[in-house]
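Only one protein chain is missing from this complex, and each of the others stays in its spot.
Moving on to chain A:
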Amino acid sequence: MEPLELISSSFEALGLNKTRTALATLGIIIGIAAVITLMSLGQASQRSVESQIQALGSNLLTVIPGSFRPGDFRSASGTATTLTLEDAHAIATSNKITGVKNVSVELQRRTAITAGRKSTNTAVVGVLPSYKEVRNVALESGNFISEADNRGQAKVAVLGPTVADDLFGENVNAVGKAVRINKVSFQVIGVMASKGGSGFGGNQDDTVLVPLSTAQKQLFGVTYIGSLSVEVADAKLMDTVRDQVGYLLLARHKIANAANADFSIFSQADLLSTVSQVTGTFTALLSGIAAISLLVGGIGIMNIMLVTVVERTREIGLRKALGATRKTVISQFLIESTILTIAGGIMGMILGIVLSFVISKLINLPFVLDFASVALAIGVSGGIGILFGWYPAQKAAKLQPIEALRYE
């Protein structure tokens, strides 16, 4: 019997019981849709976080106070107060450290900021002029904070585009206008260009930059800094500079044992790998759950096929009596179950793509469609058809014509 005839006769057989055919495919549709959606969303969130980390600037080492290892959140940054501006100066000027291009510092707090009657709550960050280069800040209009601003504790602010829009409305130039931060009046001297970050913490568009000295003395009344960033001249020097900065800070803080360090240094790569690990585990977990639903769908197919074999015992007996070989009978049932699962796979894939598109738009994630996951869906659903159709097909092929014909 020719392949094409087998396929068309399988379609005919499936068409004879449409409700059952639809129900059998439903399990596969749901399973494949779940796998595709979860894989796509997992990859999208991973990519989103990665692009945010990359947006921080390249070749960047970040030093934060307190001992913090990735995955250990007990002493998060901001609570410890062991880093100072002098540490940053020492790193920038030490002759024991080679390959440092720039050092910038930050002191960040969330505070209310108002302009007229409008007000918003955002991250106010005290920075040095070097911040602009270290963090790849581009300005949409106005100027960045200057050395003079920092020396004179000038009450000037550079707004992130989101803040500027919130306070002054879209398409209004905020430069020259006044804002109040912590009840202190500041003049807006610049607005940053959008970096287009998304909903996860640390969105640079939603920040306000002020001179570090102003932040320390006028706003928050502290002498320490929140974190410092070291821009390394060459990616190859990252590890060397990291060690050198570490030893320098240990010496400055008079700590003999590196295990007791009151600061932590990490690079983008560390962040990336931690985040990738976390989101990767999460994606794998979700995909695992989705795969179980796929397995259940496969068992559903097997169940339906077994019922079909029993129900069609007489027909199988007749076909064998008229000359159908074992191989033909096996092929027919395998093709039927594979048509079921591949049709379910294609429908589930379409559903999954639509779902992940809608969800990624709703929660403001990039829409990622991996060709591999689509190929996987089709391949897996076809495989399920063969795997779970195998046993029923064997059962059908083993029927003896006379006994099958006698079956009531």
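Everything below uses one rule, namely that a contact is a pair of C-beta atoms (placed from the backbone, for glycine too) under 8 Å apart; a residue touches a chain by one contact, two chains touch by 3 or more; residues count from 1.
In this text, contacts and distances are computed from a predicted model.
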Leaving aside the chains you can see, what is the UniProt protein name of the one that's missing? Options: "Acetolactate synthase", "ATP-dependent DNA helicase RecQ", "ABC transporter related protein" or "Carbon-monoxide dehydrogenase (Acceptor)".
"ABC transporter related protein"
Of A:Arg47, A:Arg180 or A:Arg314, the residue touching the omitted chain is A:Arg314
Residues on chain A facing the left-out chain by the touch rule are 1-2, 5, 9, 16, 314-315, 318-328, 400-402, 405
